[in-house]
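For this depiction, one protein chain was excluded, whereas all remaining protein chains were kept in their positions.
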Amino acid sequence: MPAKKAARRSRKKAARTRRSRAGSARTTALPVPAGPIRNHGLPREDLLAMHRYLRLNRMVEDKLTALHRQGQVVGGLYSSLGQEAISVGTAYALEPTDLLAPMIRNIGSLLVRGVRPLDLFLQFLARYDAPTHGKDGTLHFGNVLKLSLIGPISVVGSLVPVMAGAALAARSRGENRVALTYVGDGATSTGYFHEGLNFAAALRLPLVLIVENNGYAYSTTTDRQFAVGSLAEKGPAYGCAAESIDGTDILAVHAATRRAMERGRRGEGPTLLECRAMRMKGHAQHDDMRYVPNKLLEAWKRLDPIDRFEAFLIKEGHATKDDLESVARAIAPELDDAATRAQESPLPEPGEALRGVYREPGYETPWWPAA
Amino acid sequence: MPAKKAARRSRKKAARTRRSRAGSARTTALPVPAGPIRNHGLPREDLLAMHRYLRLNRMVEDKLTALHRQGQVVGGLYSSLGQEAISVGTAYALEPTDLLAPMIRNIGSLLVRGVRPLDLFLQFLARYDAPTHGKDGTLHFGNVLKLSLIGPISVVGSLVPVMAGAALAARSRGENRVALTYVGDGATSTGYFHEGLNFAAALRLPLVLIVENNGYAYSTTTDRQFAVGSLAEKGPAYGCAAESIDGTDILAVHAATRRAMERGRRGEGPTLLECRAMRMKGHAQHDDMRYVPNKLLEAWKRLDPIDRFEAFLIKEGHATKDDLESVARAIAPELDDAATRAQESPLPEPGEALRGVYREPGYETPWWPAA
Amino acid sequence: MTASRGATGRKGEAVTTTYLEAIRQGIWEEMEKDDSVFLLGEDIGVYGGAFKVTEGMLERFGASRVIDTPISETAIVGAAIGAALMGMRPVAEMQFIDFIACAFDPITNFAAKSRYRWGGGVPMVIRGPCGGGVHGGPFHSQNPEMYFVHTPGLKVVAPATAYDAKGLIKAAIRDDDPVIYLEHKYLYRRIKEELPKEDYLVPIGRAAVRREGSDLTILTYRAMLYPSLEAAEVLESERGVKTEVIDLRTLLPLDREAILGSARKTGKVLVVHEDTRTGGIAGEITAMINEEVFEHLDGPVLRVTAPDTPVPYSPPLEEFFLPNKDKILAAARKLNAY
Partner (left out) sequence: MTASRGATGRKGEAVTTTYLEAIRQGIWEEMEKDDSVFLLGEDIGVYGGAFKVTEGMLERFGASRVIDTPISETAIVGAAIGAALMGMRPVAEMQFIDFIACAFDPITNFAAKSRYRWGGGVPMVIRGPCGGGVHGGPFHSQNPEMYFVHTPGLKVVAPATAYDAKGLIKAAIRDDDPVIYLEHKYLYRRIKEELPKEDYLVPIGRAAVRREGSDLTILTYRAMLYPSLEAAEVLESERGVKTEVIDLRTLLPLDREAILGSARKTGKVLVVHEDTRTGGIAGEITAMINEEVFEHLDGPVLRVTAPDTPVPYSPPLEEFFLPNKDKILAAARKLNAY
C-alpha cells in the first residue's frame, strides 16, 4: 500500500479507534484479516532460503529457551515468536553490504546476515569466545567491516539516529548502501525515534526504519502509548514514505522492504515501515503476560508466520510437507552441536573485565578487526 | 482550516517543496498570500485591548533594544518583531486561570497575562527586584499561584512535556484549565517536542501547542530542519488536531486558539497550531542575519501584524488612525518611567548568589509565595 | 491486595518486610495520606512495575494517580516537573535507572535549577533500580548517583535497609525539592527486617552508624553496606581493629557531621562504593575530610570501588568488577598499617 493511501486509511481507522476507545476496556486491537501471501517474483531458491531462516530463527530461540530453563542463559531472554517474518523478510531483502542493526528481538536478522547459532549461544551463555568476550549479552554486538552489522544497546530507539549516521557515512564515501534498523511500537514514543527519523528525512538519507508493532510495549497496550491507529501515520509528519504491512506475511515484508530500499537508493530519503504482528510470548522469559487477553493470542495464533508461509509454499508447489519438515530435521543436530560447544566453551578470565575500555594496541576483540 | 484539510494541503505543498528543492538554492519559502482579517464576533473592547497589547509588545521591545544599545541589558536580547500577533492572540484567547508558559520571544504573552513592563525591565537589567532576584534573565520566570504562569528554560522544546504535566495536574484536581505553550519551527526537531506531544495525546490532555514557524531556527532555513511543508502535518502523527494559520492575523490566531481550547476542554486532547510568520530581526541582537534574503524580508514586511490589524480596525470603523496613535502616545511615558525605575533599582547583593537553591524557610522570592 | 501485603509473614514468624515491599509501603502510605501524590512511569499500572514495586496501586488508587506512560523518559520527567510546579507530588519510576540518561536534561536543567531561578519549587521524586550483582550487563546495572550529586538543586538518597527504604521514600515524597531516590535491585528481596507499625520518616541528609568503632571508619552506602559490615566483623574478630561502619543513606547533601565526626575519632577512613572509581563519591568525601579534619588523619583516606569500566555481563567479570568483603579487607589492612 503506498504511503499516502496507507496513511489515509490508517487515519480513518485511528478516528474509529479513538471513538470506540473511550468507552471500551483498553486493549490492543485484534489483527485485521490477512490477505493471501503473494509472490512478487522471487525464485524458488530464495523462497526456500527464507523458509529455512524462519525455521532456524524459531529453533534457535527454542533452543535458547531450553537452555534458559536449565539455568544456562545469563540474564534475560527475549523472544520473537510470531514476529520472525519481520526479521527474516527485512534482512533477506538487503544486499550484504547494506547496513543492518538489530534490536533485541531480531535474532532472525542476524542469522540471515551470517551470524552463526554458535555465536549467539556463546553470547547468551556469556562465554569468552562470544562476540563480546562476555562483556555484554544478547544481540548486543556487531561487526561493521565484515558483516556491515552495527550492534544495539538496550535503550530503545537509540539505533535510529545511529543508523542515520551510518547511512550518512556511506553516502559521503560514495557507497550506495541503505541502512535498516528496527523499533517496536513502544520505541516510537522516544525522542531518539523522532530526532533520528527527522534527521534522516531532512538529510534524505537512505534509512529503512522498520516499526514492529507487536501490540505491546512490555505490558502497555498501544492505545496507552499513542493516539494513532497505525504507526504508518507517523511517516507524513517527517515528509517520508510510510507503509503499514502485514508482518506475518514474509513476502509482503520482503517486498515492502525492497520498495523502501529503492526509494532510499533513488535519494528519496527514509521510509517508515510498520509491520503488524503479535508478540506471542511475554516481554521476556520471566513475564507470563497475564495482561494479554486470550482471544487476542488465539486470533494471532492463526496468523503464525511460519505456518502461513509453509502453507503458501506447499500450495504453490515450491515444496512438499516433507521437504519442509526435513529442514527442521537438518537444523536440529546443528543446534545441538552448537549448544554443546557453547556450553563447553570457557567463561572469560576475571581480569578481562578491565580490558578494552579504550583502544589498546594488541588487544583483540573477536569481532572487530584490530586497526 | 480544519486539521485534515490543512494536513492534506500542506502535504501536497511539501511534495512540491521537495521536488523544487533539489535544484534551487536552499531558503525559507515566501509567505503565502494573506487573506483579509475577519472578526469572529469579538466586541470592540476586545479588539482594542488586543491592539493595545500588540503595540505594547512592540514598544517594550523597542525600549529594550534602546536599553541594550546603551549597554544596560545584561546578556542577550531576543525580538518578536513580526510575530507579536501570535503571542498576543494566543494569550488573549486564554482565560486567566488557563496555564501559560512563554518561550523566549513571547513577551507579548506575558504582557497579556499581567506582567508589567517594569518587571520585564528589571529582569533584563538583572536587578534584585526582578522576578528572579537577578538569578536568571529574560522571560525565565513564572508565577503559578497568582498568574497561572510557568517559567521556561533556554532548552527549546522543554516546555512541551512540562505543560502536559501541568495540564495533567489541573485535570486530576478537577480543574478545567487548558495549558498553552510555544515552540519554534526549530524546536519541533527536539525529542522534547515529540515525547511531550505524544504524552499529551496519549493521555488526551488539554494542551494547546503553538508552533511559531518564523522561517528560521537561528540561521537554519526550514528545509534543512525538516522535510515537510507545513508543521501542521505533524499533528496527525500524534492523533491530534492540527491547523496551520496566518500568524500575522491576530484574529485568525485568536480564533484558532479558541477552537483548540474548546477541543481540549471537551476532552479531545492536544492541538498543534502552526502560526506562520517571519522573524523580522536577527536571532538575537548580535545577529545581523546576513543569511536572510532581502526579498523575503520585504515580502513579510508587507504583512506586519500591527499594520494589518490597524488597517482592519480603521476599515471596520472600530477606531480612527488618531485613536490608534494615541495608544502609542499613552504607552510611551509609562515605559520611560518603568525603564527609569528599573535603572534606579539596585543590583542584587553578591551573597544572594548562595540563596534559594533548596527550599529555605523564610527566604522569599518575589514571585513565588512562601509555602 | 493491601499495602501491608509484605508485612504479613508466614504464620508464627516475625513480621518482616523486604526492601522492595518497604518502598512499596512507603509510597502506598503517602498516596493514602496525600491526594497530591501520584505515580507515573512505564508499566507501573497494569503490570505493577517491572519489579512489582507499584503492585496493586492501580487497583487501589485508580488510573488517574497511577499512570502507565509511553516509553518517554523525557516526557515522564518533564510532565512530573509540570505537575510538581502545580503543587502535586509526582513519583516517577525509571524502569531501570540506566534509562535516566534519557531524562538528563529535564532533571539537571529544568528541575534542579527551577527553585533557584524563580522560586518554582519542584517537589518530585524520581526512583528506579540501580546496581549490579544480577548479571544485568552494561545497561541494567549502573549506579548513576554522581551525575546527580554533582547537580546543585537535587537531593540524592540511596537506602541500604528496608527501614530506610521506607523512611526515605516517604521523606523524599514529602520533600519540597526534587529527590533522586536510588534503590538497589540486588537488595529488593534479599534484605528484610521488621518495621515499625507507625508512620515514620528517615530524614534526608542524615547518615546512620551501623556499627561503632574507634580504630577505623568505613563510609559506605546501599548494597556495599553488607560486605562492609562483614569486613568490619572480620577486622575486629581477627585483628582487633574496632571498625566503625557508617551508612551514608543520603548522598546529597552528605552528612558532614557524621562523616567528619567519625574521621576525627578514628583518624583512618575507608570509603567503599559500588559506583566506578574516577569521579565517584569517595573523592568528594576525601576532599571534605582533608579540608576539615586533616590534622586528625593517621593515614590517607582510601577507597574501594568498582574499576573504571562499564558493568560487564558475564558472571566472572561482574564478580571481579564489584567490590566485596575481600577487597575491603585488603584496603582496610593497608590503612590499618599506618
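In order of appearance the chains are A, B and C, and numbering begins at 1 in each one.
Here is the rule we use: contacts are C-beta pairs under 8 Å (C-beta built on N, C-alpha and C of every residue); 3 or more make two chains touch, one makes a residue touch a chain.
Only a predicted model underlies this, so the values are computations on that prediction, with no experimental measurement involved.
Colleague: According to the contact rule at the top, which chains on display are touched by the left-out chain?
Modeller: Listed by label, the shown chains it touches are A, B, C.
Colleague: Check each of B:43, B:75 or B:114 against the chain that is not shown and name the one that touches it.
Modeller: The one listed residue touching the chain not shown is B:75.
Colleague: Determine which one of A:153, A:284 or A:314 touches the chain that has been left out.
Modeller: Per the contact definition at the top, the residue touching the missing chain is A:153.
Colleague: Check each of C:26, C:153 or C:316 against the chain that is not shown and name the one that touches it.
Modeller: C:153
Colleague: Would you indicate which residue among B:78, B:182, B:199 or B:226 is in contact with the undisplayed chain?
Modeller: From the options B:78, B:182, B:199 or B:226, the contact with the absent chain belongs to B:226.
Colleague: For the chain left off this view, which of A:135, A:258, A:279 or A:308 is in contact with it?
Modeller: In the complete complex, the chain left out is touched by residue A:135.
Colleague: Contact with the hidden chain only, please: which subunit C residues?
Modeller: Within subunit C, the residues that touch the unshown chain are 98-99, 101-102, 104-105, 108-109, 112-113, 116-117, 138-139, 146-147, 149-150, 152-153, 252, 254, 276, 278-287, 290-291, 294, 299-303, 308-310, 312.
Colleague: By the contact criterion defined above, which parts of subunit B meet the unshown chain? Give residue numbers in ascending order.
Modeller: Touching the missing chain: residues 74-75, 126-128, 132-138, 140, 153-157, 186-187, 189-192, 217-220, 224-226, 291, 347-354, 357.
Colleague: Hey, which subunit A residues sit against the chain that's not shown?
Modeller: 99, 131-132, 135-136, 140-142, 144, 150-151, 153-155, 158, 160-172, 179, 191-192, 195-196, 198-199, 202-203, 356-359, 365-368, 371
The definition used in the following text is that only the chains that are shown with their structure count from here on.
Colleague: Centroid from C-alpha atoms only, then distance subunit A to subunit C, rounded to Å. What do you get?
Modeller: Roughly 36 Å, centre to centre.
Colleague: Pull out every residue in subunit B that's touching 2 or more other chains.
Modeller: Where subunit B meets two or more other chains at a single residue, that happens at 191-192, 195, 198-199, 202.
Colleague: Which subunit C residues reach two or more other chains?
Modeller: Touching at least two other chains: 69-70, 72, 74-75.
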